[in-house]
Structure formats: C-alpha cells, structure tokens
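Note that this complex is displayed minus one protein chain, with the remaining chains in position.
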Amino acid sequence: MRRRTFLMFSAATAAGAMWDVAVEHGAPGKELVRFIPETKLIPGVTVWRPSVCAQCAAGCGLSVRVVEGDAEVVRKGQSGLIKVGLAKKLEGNPGHPVNRGKLCARGQAGLQVTYNPDRLSHPLRRTGPRGSGQYAEVGWEEALGELHARLGPLASPSATSSLAFLTPPLRGQRRALIENFLSGFDGSALVSFEFFDDRVLREANRLSFGRAQLPTFDLAQSNVVLSFGADFLGTWNSPVAQSLSYGTMRQGRSGVRGKFVQVEPRISQTGASSDEWIPARPGTEGELALGIAHVLMSEHLRPAAAAGSAGRWIAGWSDGLPEYRPEAVAWKTSVAPETIRGLARQLATHSPAVAIVGGAPLAQTNGLFTALAVNALNALLGSVGKPGGLQFTPQLGSIGPAAPAKSKSNAANLSGNIQTLAQQIRTGKPKPVGALLIYQANPVFAAPPDWQVKEALVKVPFIASFGSFTDETSSLADLILPDHSYLESWVDDLPESGAAEAVLSLAPPALEPLHHTRATPDVLLDLAHRLGGPVAKALPWKTYEAMLQDAYTPLRHLPGSVSAASDDEFWSKVKDQGGWWSAGPVPETKPTAARGRSQPVKNQEPEFDGPAQDFPFHFLPFPSQQFGDGRHANLPWLQEMPDLLSTAMWGSWVEIHPGTAQRLGIAEGDLVEVSSPHGVLRAPAVLSPGIAPDVVAMPVGQGHERYGRYASGRGANPMAILGTKTEPETGALAWAATRVSVRRIGKGELCLFSVGPLEWGAKQLKR
Amino acid sequence: MTTRERQRLEAAPQDRDRLTRDLLRPVLHTSPRIYLTMMALGAFVLAGLVAFVYQAYWGMGVSGLNRPVFWGFYITNFVFWIGISHAGTLISAILRLANARWRRPVTRCAEAITVFALVIGASFPIIHLGRPWLFFWLIPYPSERGIWPNFRSPLLWDFCAITTYLTGSLAFLLLPIIPDWATLRDRAIGWRKKLYRVLALGWRGTPREWHRLEMAMRIMAVVIIPVAVSVHTIVSWDFAMVPVPMWHSTVFGPYFVAGAIFSGIAALIIAMALLRKILHLEEYLKPIHFDHLGKLLLVMSLLWVYFIVAERLTVWYGNATPEVAVLLATQRGKFLPLFWTMVCCNFLIPFPILAIKRLRTITGTVIASSTIVVGMWLERFLIVVPSLEFKYLPFSWGNYRPSWVEITITLATFAAMPLLYLLFVKFVPIISMWELKGGEHPEPAAAAELAPGHEASDPWEGTLPSAGS
Amino acid sequence: MSRRWGMVIDLDRCTGCEACVVACSAENNIATAGESQAAKGRAIHWIRVERSWEGEFPNVRVRFRPVPCQQCDAAPCEPVCPTYASYHNAEGLNAQVYNRCIGTRYCANACPYTGRFFNWFQPSWDKPLQLQLNPDVSIREAGVMEKCTFCYQRALVAESQAEAEKRPLRDGEVSPACVQSCPSGAMVFGDLNDPASAVSRLAGLDRGVKLLEEVGTFPKITYLARES
Partner (left out) sequence: MNAIYGLFPDTDSARRAVKALGEVSRRLRFQPRQIVVVSQEPLDDREMGLPRQHTWMPWIAACGGIVGGTAGYALAAFTQRTYPLPTGGMPVVALWPASVVTYEFTMLGAILTTIVAFLATARLPRYGQRVYDAAVSDGMILVGVADSDVNAWRDLEETLYEQGAERVRQFSTA
C-alpha cells in the first residue's frame, strides 16, 4: 500500500511534468508531432549503460542510467516529440578498476553537458565578424562540403600553407585518428593544450624512473603520505582512484591509520584533509624534500644509494646532500628544522611512506628540480614500485593502428604547444597556417595574455571547430561542426594512472543523439574519405566504431577481464563491460630512456614575475573544485555547488590571509583589485585562515566571456593576469610564479552558502 | 414630589438626550475628512492586498525570508497583533468582574480592538503560508485527502485557541451592542433603520432581557479571561515547543501574556485618545481614564522588565552555547540597535512618564503607549528572527532582511486596524450608551440613603459628564 | 522486524569533495536556485558539507562534515506539522509528503540541523535540462518543504528487485545517491535493525557520535570522529 501510494505519487508527478511540456507546446500554432520511437526501451524500466567520463583526463568508467522519456527533437526540419532513452544519472562503473563505481562531483555533473541548454545543435557558419558570435545554421552536407573545400588545397603536396589541429591532450584511438588525419597534410601540427598539463612531472618521471607518465599511488597501504602541493583528492591526476585508496589508508585497515601531511602555501581541498599543514614558501618545496632526504641520510635512516638512479639528478646526493641541513632549509622554506627532522623520522619509521608532488610546486621556474627532488626522496624511502608507494599503470602501447610511416615532408610536423603555434601563425614559418581545426581546447581563455593566442588565432584564414559549445576559442571559428556529447558517442580512453593494471575504458554510445550533431571522429573519417589520397589511405575506416574494433580486438589475446572465444564475442563483452583491463603483464610502450641529459639539475632559486617591492604577494591560481580548469563552468550543478572552504557559489573570489587583509583594510566580501605586471582583475575577497600571509589565491574556472548562459560574464579569470615565466627545461608555463599587488576597491558581492562564522566548534562566548 | 426630584425630572431628559445625541453623532453623521481618511487607509490596505496576491502568485520568494530564517515579519506581525488583541476583551472582562465603574466608557472601545486585532493577527499565518490557498487544511473536516489535521501541532492549538477567542470576543463585543442597536433602530431612518432593526433582534429592554444579557456578560467575562490567557500562551508555544535556542523556554507562556496585555493597553490608550479627538468625545473619555490605564500600563511595564530579566538572566547564567549565541547577538551583536531601542521604548521612556503622576496625562500616556507599541513590535521581531539566524549549527547561520512585499503587507495591517475601527464607529456607538447611562444611577443600596455630598465622595466622581457642563 | 535505515559517515575518510552534493541534486531533481537566489540563502542542498577552520596560522586545521537530514527518531520537525506532511514512516524515515504540505515552514524552524528546504519559487529547468529529471522523484512545487529522503525511491527499487528474485535484501544493496557516489567510502548505509549490517557495526564504534545529541533528537546518522 505504502509503495503503491508512493509510486502513484511519483508517477502522477512525472506525468504532470511531461504534461506541462506537452501543454506548453500544445499551444495553437506550436503543435508538436510525435515521431516513431527509434529505440526500444520498456517505459519506466531503468537500463544501466556503460560509458567513459570525459570530464577530466582520469578516464573513469561510467554507468549511465537510461530511462525512456519524451524529448523534443527536430527530424527533417520538423520539430516533434520522440520517445528516446534519456540519461538520468551518471554513476561510476562498479567494475572499472580506476573508479570502482565511484564518481566525483564534476563527473556526475557531466549529465548537464549532454542536456546543456547552450549546446550547439546544428552546424553553424559565421555570418558576422570573427569573434562576434554571429552564426547561421547550415546543413551537414553544406558544412562538410565547405570544410572539404577549405582543407582540400592544404592536403595537396604542393600546398603553401599548413593545417593545425588544436586539441587537449588526447589518448587512445582519438589521438591516433587525428594523427593519422594530419599525416596527410604537409607540415601540419597537432597542438595540444591544457592549462594544468603536468608536463614537468612527466619529464621528471621520465628522468627519475624512465616513465614519462603520471604515477599511480597505492595509498591504501601507505602509513605516511607527504604531499607537496598535489590536490590529489580534488582535481589532480586521478582523483577518484586516489580518494578511494585514501579512504582505505585512513580507516580501511584494522589498527592502522595512515598519516597525511600536506605542504602548500594555501590549504586546498586536499590539504583540508591533512593531519598537518606545512605552508612552505612557494618554490621551495624541492628544498624541503631534500632537507628531509638529508635527515634520512645523515641520521642513517636510509642509505643514499637506496635512491638508485633517481638520486643522480640531484647534485650532492651521494654525499648526503650537505647543503640541505634542516637549519639551512628552514631558513629558505620557513619550515622549522624540528618539523623537517620530525617528518623525516616519521617517513622512515612508518613505512610504507610515499611522497606526492603535483600542481603549483611544479609550476615554478624550478619545477623540474622540485619534481626530481621529490622523486629522489620517494626512491630513497623505497616507495617506488612497492605496496604503499607509487607505481606506474601499464600502458597498452602496441595497441591500435600504427601511425603511418612519416613521409619526408611531414617530418617537419610540429607536435607543438600553443606558443609555437602562435609563433608559426605570426611568422608564417616554417609554413603559414592555412587552416585551424579546434577540438575542445580553449587556449584563448586559459593562456596567459602575453602569449597573444587570440591575436594570433584570428589571423588564421580558416578556423573550424568541433566543439559542442561556443567558448572563447571556438567563437573565433568560421565553421562549427558540433560533436555529439560523450554520452552519445563511442568513447575510448587509456588511463595513464589510477590503476595497478593496464586499462582500456571503452563504451558505445549510451544515448541516441539529442541534437543534429555528428561524432567528430566520424566526421574526420568522412572527411578523410572525401579528401582521398594519403589521408584516406591512413584512415580507411567507414566509422569510428570500426576503427575502435580493429584497434582493440587484439586485446583478446592478452590476459584480461574478458575471456571470449571469438573476436565478436570479445567485442560485445568489452562493450558491455565498459572496457577491458589486464589480468597480467601486458606488452607496454617501451620505457623511454633518460635521453638528452646526463648532468644533475641545478637548484635554481625560483624566479617570480614582477618585482617584490611593487608586487608583494605570490599569486596562486588553483584548479577549482567545481570547474577544474574552467571547462565545467557552464554546468549549473557545479556553479551551485558550494566551494568546500569558502562556501562560495556562482562566482570567483580572491583568498587573502585575515592578517594581510586587515593590514590592507580589506574585509570579507570587499571588492579587491589584483594587479600583476600583466594585467588587472577584480573579485570579492574571501578571508581564509588557511593561506600564507604573503600569498593571495584565486580559483581558476570563472571569468568566461563567452561560454553559455551559466558561465558567461561571471567572476574573474586569474589567467588573465599571469606572467609568462616558464620552467626552462620543459618550457612549461610557471603559472604559480606571478607576483601581484592587492588593493581594496569597495564593497563587493559574494554568493556564499554559509554566512556563519568560520569555526563551528563550541567556542566559549565572552559573556 | 420634592423639589429635588422635580429638578431632576426637568433636567434629566435633556441631559440624557444630549448623551445619546453625543454618542450617536459619529454614527449618524460622517464628515468628509473621515471619508478622506478612510480612503487613504483603504489605499494602504489595497496595496497590502496587491502585495499578498503578488506573493501568492510568484511564491514566498518575493519575501526576504530564506534558509534558515523561515519566519520573519509575518510571524512577528502575527504575534504582535494577537498581543494587541489582549487589550480589550481581557481588560474589559477583568474590569467587569471587578465591577470597576470607570470601565464603562472604555469597554467597547477595547473589545473592538480585540476583535479587529484578532482578525488581522489571524490572517498572518495564512499570509505566510507557502500555499495560502490551502489554508483550510488546518481545519478539521472530513476531507477528500482522507486525513485530518495533526492535533499535536501547536499550529492546530493556535487555530483552536484563536477560533475560541474570536468567537468569545465577538460575543463579548456584540451582545452588549444589541440594546444600543435598538436605540439606533428607533433613531435612524432609511436603510439604516432596516439594518438596525435586523441587528437589534427585536430587543425592547424588558427586565427579563436585561437580566439575561447581564448574566450572559458575567459568564462570558469569567470564560474569556482564561481563554485570553491561553491564546497568547499558545502563541508562545508555537515557539517554545521546538528546540530552538531561546525559544525553547518555559517562561514564554506568561512572558507572552504579559507582553500582550502590555501592548494591548498601550494600543487601547492610543485608540481612546484618537477617538476622543476625532469623535469629540472629550466629555466621555476623561483624563481619569487615561490615568487609570496609565497605572495599569506602568504595572505591565515593570512586569515586562521582570520577564526580560527572568528570561535573559537564566540564559546568561546557564551558558548553553547555542542560547548564549542568540542572547549576545541580540544584546551586543547585529541586533544591538533594535534591542536597546526596544528597552528604551518599553521601559526607559514610558516608566518615568507613567510613574510620575504629573506626567501621567493624556499626552503623557499616549507618548508612553506609542513607544510601547513600537517597542513591543520590536520585541516580537527580536524573539522570532535572532533565534533562527543563530540556530545551533554555526555553518547554517543566516541573515534576514524584509522585502518590500513584507513591509507593504505590514503597513497595510497597520492601516487596516484604524480603517476597521473607523467603519465600526460608523455603525456602532463606540461608547456603550446603556452602560454609561446605567452608571448614572447610584447603586440600589446607595439610592436608599442618597445624601448630599455622597457623589463627591464617590471615587469615580467625574467619570461621567455632569449635567450642564 | 521492519527495517530501520541508518547511515554512518566516517569523518576520517571524508575528503570534502562534494560528490555527494551533486549526486543528491541529480538523483532528487533539485533545481538550481541561480546566483541571486543562492546569495539570499535559498540554494537547496539536501546534503551539505560543513566546514570549520580551527587554529591560527600556521597551525591551521580544517574540519568538515557532510550533513544531510539526520532522520531523527524523535524528530522535532514531525509533530509540529499541522497537516501531517512531515511524519515518521514505518522504516523510521522522516517522510515529507509534498502534497500535504501547505508551507508553514514550521518544521524547518524546528529542525536543529537546518536540514529542511523550502521552495521559494516554482522550480524550473532551462530546456532541455528537464530531460535529466529522475522520473522516480516528484518535483516539488512552489510553497512546499522538501528534504533528504535517504533516496527512498532507490530503496523501493532495490526492494522490488529482491522481491522479484525471491531473496532477502542484501546489506549494502540499498544506498542513497550520496553514499553510492562517495569516492573515499566515507558513507555507509543500511539497516540498523540488522545487527550484522555494516552500518550497525560501524555505528557501534567508539568513534561514533551523533550530531547535537544533547537536543534529544536521536538521529539515525552516526558520525565517526576524525582521529586527529
């Protein structure tokens, strides 16, 4: 009775909701036809379908709850209602080795990517001036025809200008497809761009451990975790996998509770969970790591040789790091010598212990040194490749269609970064860029202003974008050919970290496409076919599905999660499982040798952009818990998800130490102006006890000029005032190396979830 | 027939006529200024209605309420107006039972305040509902929902208590009007005559009728006092029943009742002063009335201080963290200005005015009453809002600022009160004519030994217009 | 014996990632309020993560705890409702019947945890965001209270599944969206009447405390205190 009543209530309400939709459209002159359903789903019955999360690079497996429902669609120019499978919720794929059924906030909000009201539903052609955002709808044939016409001349061997393809770092067959596509264009460049790109750490790991790869941490068995700036429970690397093992580290083992110490100048979401917070001076994290290593060696807790080859990149390692006595390190890092000694002893005596480095410490001019120092410390602690330490997820290197042998001409291909692309566009060398294809990356939003990315991009004669949204970069496009959302697409990914086994995340579309969009891989295959010649030869597949099948079916012969008698059975099982993961050793990409370097890395003092007397504060942009690097700012659930520490919603803010704020006459919520040598921004102030007095911090992600109704014109973009200092060895942007000044402007507006006091403990009130 | 008797015989009809004439004048004649006043007040009430419809259409979001301050101006007004309603019936009933003769010109004035304040007050729980059109779900009746209301809810108690109190107060007000309506029936002409003929129920004034009426009023007076006490106690229980810091208090019942009587008397004094001025009843509402009510007000002001001290000292001394947070927020925190204004309005200003005999004049008591009305509204606000803003978990503390909708509706009710009152005095003599005339007669026992000089020794001398004055 | 759903939240595991917050919004059709309404304190989050800063620089520590409705056994919100919209159901949950609610907001004041939310306006979704709405959960109209239900609809689905398979419900088979999503496994859900269930076992740990125990609400959520 109870249940029936309940179901009746919900059914009635759901029907009511549908009825509202119907009535709204049932208005005279707006009659909606009902199309014949394209999918067979039992009404009211949930189907869980696998998919792969594309919200960040972790490559978590998804379980999509699909229920039949009415969607308003356009078919052959006629709008109407159709019964389709609708995604109702995203959960983690319980069998997936990276996230094991769990999913973070950003991953779950991915549902609002597919159903975003600002998603582009048709191909668009620019009608106004570039960047004006004025577009007219065009048909797919017309759009593809235009793209073909524009790219055709570039594909000919005699082309005088080249093609560039701008993407975020891609993996799996998507990357292979684009590489193969570009192989047919002489002098073409695959430019990958991501703001928080971990390039420095990959290089350090390549040097220290022979793996240019992000590490996987076995926190579940660690007794002490020492993290240098890594937001590993929030946004960095594979946060869900790391949170899973973190939970076990804390309370998942009987009698053992792992300890966690975080070193960073501002308490991050991850730092908030730490037992001890050490606000070392920005840029001195490497020194601190070596100070600890010094104590380990000088107190004979570990022999220098234990570090193996990882130690040889640090000058003075084999001598016991005489320059890094705790007193000396303390002076630079402002961490007390006793703290350093205490940390060293804890790490040594409570093994397994592991050190993690990531995020801001590596975004300094001495980032590579810092990474190598922490790597050496890990090696010294004996935590590399051991339970409770760090390891590397095996990579399925030999899988997939090999890129065609590089021709002579495309040996000059740039697999570059956004600076080299901008340089090439400006100078026209080695070849002018004749056309630019943009797939998801948004450097106009996320690159420092002095790189002049926008100024460069507008000079490209032809830009096409495959994005689902118009953002700051894709709004420069002449032609937009919107992609399916990832729930509507074939998705594949090869997670770089987060699991002990080799992992392929792969899934067929979980949903019918809602809009008049096409999957970009299929568009590229189609285009390759139209272009003919070497492009067509490099991409012989009709569909992306066929390409994926060809690439991944050989996994059947490896020990893994799927046993099948035939390729077809294997394929269908992989599709059902949402991927494949190894159950034994797999042939890996050959570890890249530490080539190109034989000398230790010198410890340079960190350099900062802006003189300290004019710009007294370190400026720390941090990936926000809601928006990561800003790509999720158009999702209303995340906009309204309160920030853990500030509880701010729907905006951005500047975090300042209360003492500093008092000195500057700034109160909570005041509008402050943050100036660097490169720009000025305004945002309301949040007074946070968890930040060093000489640091001001700001979340990355807001301040979009053009990114749909939920993100546009909201908050400020910290990238807009960043300097262009780089880590010299890798060329990575030192995004934490800018200095700023702060002053009060007036009263500001903060949208806070909690306006209560900072502390809820029963503080005795003065009566 | 003695000379004295003859003199009286000659003088009396004129005198009586004048009394009736004076008291009926406001009913039978309306000046343009009154019409203008009514229209102005009506405009405010209309604005309030528009604001309410606006709110009902768009949702409670147009108010300034939020989480955690789910109650604000509306509930403040509810408590305030229910408090004001204690002016009349309770005071009138007590004075009736105590047979205080000076009450006679005051009672109807006071009882009318009760009825109108109750109606206004009782409308606020409906105004503040998220779905006001479903207010009748509070009423126990066999409904299609197959469920009756929850009698464990203090809101249901409120409903029962207010219904009872309104019924009783209406009876208390209307029963003694019947003879006056009979008089009006005889005096009025046209449609009014027909109306009053119906309203007078065929009243003649036989000994039987008079006896039953007086008996009914005596029973009502006995019943209405505990009802009035219970009503504001139950209003206080709306707060005291739930575990909210500074709400969950045993002192709330008497504290609210005392506050209600306090604000009620203040409202009565203001109403009387206004009637006196506007309807030219100077000869009937005399300084002595204000003096007596002023003394009552003085007692209530002291009682109010007593309760404030009883409440606050206990909390302060007990030092339970959530309660002290609320206590300090009101005394020293963001509510400091309101809190100390309230203390000034309810005690520091009125106390000397009311305590010093020379200042206890009509003007003095009206000034004191005006500050008390403001102070008591603030007191209600300071009971409702700070506790919600500073409820247990500091993370969920909040802020409240009323919106224009709430302010408009609040103002509208402050306009509705005089409007209803004006309309009332246009239909009913605001001073009970028969009771006032009855007061002219000496008590039967005294009549037998009626002696010269007796009237001068009457402590209530001067409460009635003397002949020829 | 009937079931008595309860939850354990291990504050030592919780990382404050707020996956639970979004999971709850997705599962329960919680409309976003938008900036201006959210700034007025009208954002709806059936579960929230409370944060507390403790200490002075540099010895600063942060504590946080996820707070959904505590599903009290002696819930102050229930008896104050004049229309029985808020009552105790057979499985021990503080049920809120939206259709009965007339919006006195009394329950919200009575709740010491501020765990109840009011629909200040008619909820709406920009098209086609309405397609994400969970058909198992009613949409609450303007003027009614709403709150955490322990995702009762998910329990019903699991129960009917078990019934169809003619087997008893397994421990851990039912989990609200927040528990399901929690990456660090900080939240555990189950039947408190089953002494063998994980939730019963954990609720009995020495670290277990109830929120605002002194108010006498007898919550069904046990918090396991952080050990440092």
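Labels for the chains are A, B and C, by order of writing; each one numbers its residues from 1.
Everything that follows uses one rule, which is that contacts are C-beta pairs under 8 Å (C-beta built on N, C-alpha and C of every residue); 3 or more make two chains touch, one makes a residue touch a chain.
Computed from a predicted model, the values in this text were never measured in an experiment.
Trainee: Given the contact rule set out at the top, which of the displayed chains would the hidden chain touch in the full complex?
Mentor: Missing chain, whole complex, touching shown chains: B, C.
Trainee: Which one touches the absent chain: B:V27, B:I127 or B:V227?
Mentor: That would be B:V227, which touches the missing chain.
Trainee: Can you say which of C:E54, C:D73 or C:D194 touches the chain missing from this structure?
Mentor: Residue touching the chain left out of view: C:D73.
Trainee: For the chain left off this view, which of B:T20, B:T330 or B:T410 is in contact with it?
Mentor: B:T20
Trainee: Pick from B:G88, B:G168, B:P245 or B:G259: which residue touches the chain that isn't shown?
Mentor: Considering the complete complex, B:G168 is the one touching the chain left out.
Trainee: Of the residues C:T32, C:S86, C:T114 or C:S200, I need the one that contacts the missing chain.
Mentor: Once the missing chain is taken into account, the touching residue is C:S86.
Trainee: Which positions on chain C touch the chain that was left off?
Mentor: 73-81, 84, 86-88, 218
Trainee: Can you list, in ascending order, the chain B residues touching the missing chain?
Mentor: So the residues of chain B touching the missing chain come out as 1, 5, 8-9, 12-13, 16-17, 20, 140, 146-152, 156-157, 160-161, 163-164, 167-168, 171, 175, 178-179, 182-183, 185-187, 197-198, 201-216, 219-220, 223-224, 226-227, 230, 234, 237, 433-434, 437-438, 441, 444, 447.
Please note the rule applied: only the chains that are shown with their structure count from here on.
Trainee: Is the way these chains touch best called a line, a ring, a star, complete, or other?
Mentor: Graph shape, chains as nodes and touching pairs as edges: complete.
Trainee: For the interfaces B-C and A-C, which has the higher count of C-beta pairs in contact?
Mentor: Result of the comparison of B-C and A-C: A-C.
Trainee: Provide the C-alpha centroid distance between chain A and chain B, rounded to the nearest whole angstrom.
Mentor: Their C-alpha centroids are separated by 67 Å.
Trainee: Would you kindly tell me how far, in whole Å, the mean C-alpha position of chain C lies from that of chain B?
Mentor: Using C-alpha averages as centres, the distance is 45 Å.
Trainee: Return the distance between the CA-based centres of chain A and chain C, expressed in whole Å.
Mentor: 30
Trainee: Touching at least two other chains at once: which residues of chain C meet that condition?
Mentor: 41, 48, 50-52
Trainee: Provide the list of chain A residues touching at least two other chains, using ranges where the numbers run on.
Mentor: Only 754-755, 759-760 qualify.
Trainee: What part of chain A is in contact with chain C in the complex they form?
Mentor: Within the complex, chain A contacts chain C at residues 2-3, 6-7, 9-10, 12-14, 16-17, 21, 44, 46, 67, 69, 71-72, 86-92, 99, 101-105, 107-109, 111-112, 115-117, 233-234, 239-240, 243-244, 246-248, 250-252, 257, 259, 267, 269-273, 275, 277-279, 514, 625, 636-642, 644-645, 647, 649-651, 657, 659, 688-690, 692-693, 709, 714, 749-755, 758-761.
Trainee: In their shared complex, at which residues does chain C touch chain A?
Mentor: Interface residues on the chain C side: 10, 12-19, 21-23, 25-27, 32-35, 38-39, 41, 43, 45, 48-58, 60-64, 89-90, 99, 126-139, 152-153, 156-157, 159-160, 177, 180-186, 224, 227-228.
Trainee: In the complex formed with chain B, which residues of chain A make contact?
Mentor: Touch list, chain A to chain B: 754-757, 759-760, 762, 764-765, 767.
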